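In this view, the complex is presented without one of its protein chains, the others remaining in place.
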Amino acid sequence: MFTQRSGKKIAALATIAALALGAAGCASGEPEAENTGPVELRMSWWGGDARHELTNQVLDLFEEENPNITVVRDFGGFDGYLDKITTQYAGKNSPDVIQLYNEVLVEFAQRGQVYDLNQAVEAGDISLDGWPEDLIETNTIDGKLSALPFGLSTHGFVFDEAKSTELGVDIPEEGFTWDDLAEYGEAINEASGGSVKGVTDLSHSYQVFEVWAKQNGQEYLNADGIGFDEDTLVDYWEYWADMRESGAATAPDVSSEYLGTPYDAVIAGVATSTFLFVNQYASVQASTPNALALTRLPSEEKEPGQYLRTAMNLVVSSQSEHPVEAAKLVDFLLNSEAANEILGIDRGVPANSGVVEAATGSVDEINAKAMAVIESVRENGSSAPVPAPVGSGTLNTLFSEAAQQVQFGRATIKDAAAQFLAQAASELG
Amino acid sequence: MSVTQNERRAADGTDDVDGVAADTTRTVRGPRGSRTAPRSLKSSQFRDRIAPYLFLAPWLIGFLVITLGPMLYSLYLSFTDYSLLSEPSWVGLDNYVRMFTSDPKYLESVRVTLVYVFVSVPLQLAFALLLAVILNRGLRALSIYRSIYYLPSLIGASVAIAVLWRQMFGNNGLINQVLSFFGIEGQSWIGNPDTALGTLIILNVWTFGSPMVIFLAALRQIPEYLYEAAAVDGISRRGAFLHITLPMLTPIVLFNLILQLINAFQAFTPAYVISGGTGGPVNSTLFYTLYLYQRGFTGFQMGYASAMAWVLFIAIAAVTAANFWFAKYWVHYDD
Partner (left out) sequence: MTTETVSTRDNYASSSGVRYGRRRTKAGSAFSHFLLIGFGMLMLYPLIWMLGASFKDSESIFSEISPFPDPLILDNYARGWEGSGVGFGTFFLNSTIVAVLSVVGNLISCSLAAYAFARMSFKFRTLFFACMMATLMLPQHVLLVPQYILFSELGWVNTFLPLVTPKFLAVDSFFIFLMVQFLRGLPSELDQAAKIDGAGPWQTYRLVILPLTVPALVTTAIFTFIWTWNDFLTPMLYLQDPRNYTVPLGLNAFLDASGESAWGPMFAMAVLSLGPLFGFFLAGQRYLTTGIATTGLKG
C-alpha cells in the first residue's frame, strides 16, 4: 500500500539533510529558504476517465521537468467529491492542489482555507500574463486571489437537428429570442401530436435564470445576497408557465425526471432542445446518433446576459506544507503550452489567451462548435458575476424547489417568488 | 471428567440444573470459595467469570475506541455551529430549536421518512417471508430461484441503480411500455411527486433478497426432530407450519423487523442517487438522512446535521426498545 506518511518522513529527512548541506556549503545564505529536497504534492480532481488519462499525462510531464517533485494523484468521479475534500480538511489532511467549483469556492475562501495566490504571483511562481481582468476579479475574495479558473465555458443551447427536420420545423437562427424559442417549441409540439416537446422546462434552473437576470440588467446573486427584483423572477416563471401550457415545454413530471441532466431528455427523444454548458456538448453529441446543433442561449436586444464562465477552479490549500511547489504546479497546468496541448479542452477553454492556441490545436469538428460559441461570448458577452456568497448552495436548492412548487401547481408564481426571496434573506442573512 | 454442581452454578449464574442431574458426580460439597474446594474449582470459576469479557474483548475495544468516541464527539457537535472548514463554535440548543420551529423542510423530511418506513418495511418482510417459505418447500431448482431473488440485492447502492430505476419507472421506462401495451397511458413515475416515493418503496421491496436469505437460513435451522414428532402425532401440514415453523421463526422475524426498521429510518442512498441528491421532486423523496447530508456536507452545517442525527437516534432507539418490549408477547426462545 502506498502511504503518504512514509513519503512525508523521507521528505522531511531529506530536507533537513539538504538544508544542513546548504548551510555548510554556502557562504552567504539565500533570502528564501527554498526546499531543494524531494517534495511530495497531492493533487485532487474529479472527472471521467478521459480526463483522468489526460491529467495523469500532464502530471507525468510536470514530474519530468521537476525531478524533485512527485505528485500523488487523487482522482475519482464527481459524486462524493466535495464530501471527501471537506472531510479531509476537517482531518487536517487536505490535498495541496485542489480542483474546485464556483458554487463552493467562497465557503472555502472566506474561512481561510485557501492559500492566497497573490503571494505566488508576486514571487514570480505564477504568471498572470494573458489573463482577462474580470476573471481574476471574480476569483478574488476578501482581497485575496483564492483560485484560478481551470477552464472556461459558457452557456449554450442544443437543438436536435435530425428530429426537428423530421417534424418539419426549422431550428431558430443565431441570435434568436425567447419568443422565437416559444414559437419553435409550439411548432414541435404540434407537429409531433404532443408526443415530443420543443424544450425542457427550465424554470428550476438558477443558471439559466442568472442569464435572464443579467439580460434585464440585474444579477442573480451579488456580494450582499439577492441581486434581482421579485418582478424579474415572476416574469421568468410566467414565461415557463406559458410554455408548459402551450405544450412547448415538457410536463412537470418529465422535467423532474431529467432535473439534473436535462440533455438526457434530448438524448431520449423526449424534447428537442435544452440548455447545457458548451463543454458538455461533445459528450452529449456522442450519446445520440441524431445531429445536434449548438447555439447561445436565447437573448433579447438588450444585454447579452451570458458570460465566460469558470467551469472549474484550481486552489492551493492553506494547509499545504509546500505552497511554493503547489503554486508552481498550478502555474504549469494553467500557463504551460505543453501542458495545455495535452489537456486540450477537456475542462473547457484555457483562461490564459496565450495558450488557447496550443489547447485548441487539434480540436475536432464537434468541439470546434463549442469553441465557436465561447469565442462569440468572449467578444460579445456580459461580465462574470462576483463570487457567490456563503450559503448560496442552499439558495440554489431552494430556487429549484420553489420552481417545482409552481410547476406542480402547489403554489402560485407570486407566492413562490415571495417565499423564495424571504427564505433567501434568512439563509444569507 | 465430571463437573460439580457448584461449578455449574458459577458458570451460568443461575441455579438451573435441570435435566442432567443424574450424570453429576459430586466430589466436594461446600460453600463457594471455601478452603476445602479443590484448585480446579477455583480456577474454573475464575475462568468462567472472566470468560465473557474475553469473548467480548474485541467488541469492547472496537466500541470504546472506534464508536463511542466519535459518537460523543458528534453529540458535542450537535450543540455547535460547525462548517467543517473552521472550528466548531458553541450555540447551545439552537440547532434543536431551529429544527422543530423554523425548518419546514425538516418536518417534511420526517413525514417522508415515516411513510417510507411504515409502508416499505412490512411489505418487504412479507415478501421475504413468503418467498422463503415457498422456496423452502423443497422445490426443484430451489437454488436457482434463491439466486434470482437475491440478485437485485447484489447490485448494491450505486449510481447504476439510478439509471436502472429510471429505465423502469421513467417516462420512457419499462412500466410505461407495458402499460401502453394495455392501452394505458403512463406518466413519469419518478418525476411525479405523488408517486416518486412509491418508486423508492418498490426499490426497497425489490431488495427483499437479504431478509429472505436470513429467513431461509433460519428455516433450515429448525430441527428436523420437531417435524418428525409432529408427524408421529398426526399434525397436518398447515398445523405444522403454524405451530412449529412460525414460532421457531419468531426470533428471526424480530431480528429482521428491528434491523429493517433501523435500516429504513436511515435510508439514504436510494433517495440520493435517484433524486440526484435533491430529494425531489418537490421534497417528495427527501429522506431524513438525505436532508441531514444536505445540511451537513453540501450546506456546511455539520453541527445542525449532528443535531438531526441525535434526534433520529432517539427516535430509532424508542422504536427498537418498543419492539424488544413487545417481543415478549410473540417471540419464542428456546433457551
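Order as written gives the chain letters A and B; numbering starts at 1 within each chain.
As a working rule, contacts are C-beta pairs under 8 Å (C-beta built on N, C-alpha and C of every residue); 3 or more make two chains touch, one makes a residue touch a chain.
Everything numeric in this text was worked out from a predicted model, so none of it was measured.
Engineer: Would you list the chains present here that the left-out chain is in contact with?
Structural biologist: Those shown chains that the absent chain touches are A, B.
Engineer: Check the options A:L135, A:I267 or A:A388 and report the residue that touches the missing chain.
Structural biologist: Within the whole complex, the residue contacting the unshown chain is A:I267.
Engineer: Which candidate, A:A50, A:A223 or A:A372, sits in contact with the chain we can't see?
Structural biologist: For the chain that is not drawn, the touching residue is A:A50.
Engineer: Among B:P58, B:G92 or B:G183, choose the residue that contacts the chain missing from this document, as touch is defined above.
Structural biologist: With B:P58, B:G92 or B:G183 as choices, the missing chain is touched by B:P58.
Engineer: Over the whole complex, note the residues of chain A touching the chain we left out.
Structural biologist: 1-5, 42, 46-53, 56, 72-80, 83-84, 87-88, 90-93, 95, 101, 260-261, 264, 267-269, 277, 279-280, 282-283, 286-290, 311-312, 346-347
Engineer: Mind listing the chain B residues that contact the chain we can't see here?
Structural biologist: The list for chain B reads 1-3, 8, 11-14, 19-20, 23-24, 44, 47-49, 51-53, 55-56, 58-63, 65-71, 73-74, 77, 84, 133-134, 136-143, 145-161, 163-165, 167-168, 172, 174, 177, 206, 210, 213-214, 216-225, 227-228, 230-232, 234-237, 240-241, 245, 248, 251-252, 254-255, 258-259, 262, 266, 268, 289, 292-293, 296-297, 302, 305-306, 309-310, 312-313, 316-317, 320, 333-335.
Here is the rule we go by: only the chains that are shown with their structure count from here on.
Engineer: How many angstrom between the C-alpha centroids of chain B and chain A?
Structural biologist: Chain A and chain B have C-alpha centres separated by 41 Å.
Engineer: Spell out the part of chain A that touches chain B in their complex, as residue ranges.
Structural biologist: So the residues of chain A touching chain B come out as 77, 79, 82-83, 86-87, 89-90, 107-108, 111-113, 251-261, 268-270, 390-391, 393-394, 397, 400-401, 404-405, 408, 410.
Engineer: Sort out for me which residues of chain B touch chain A in the complex.
Structural biologist: Interface residues on the chain B side: 83-86, 159, 166, 170-172, 187-188, 190-193, 196, 276-278, 280-283, 294, 297-300.
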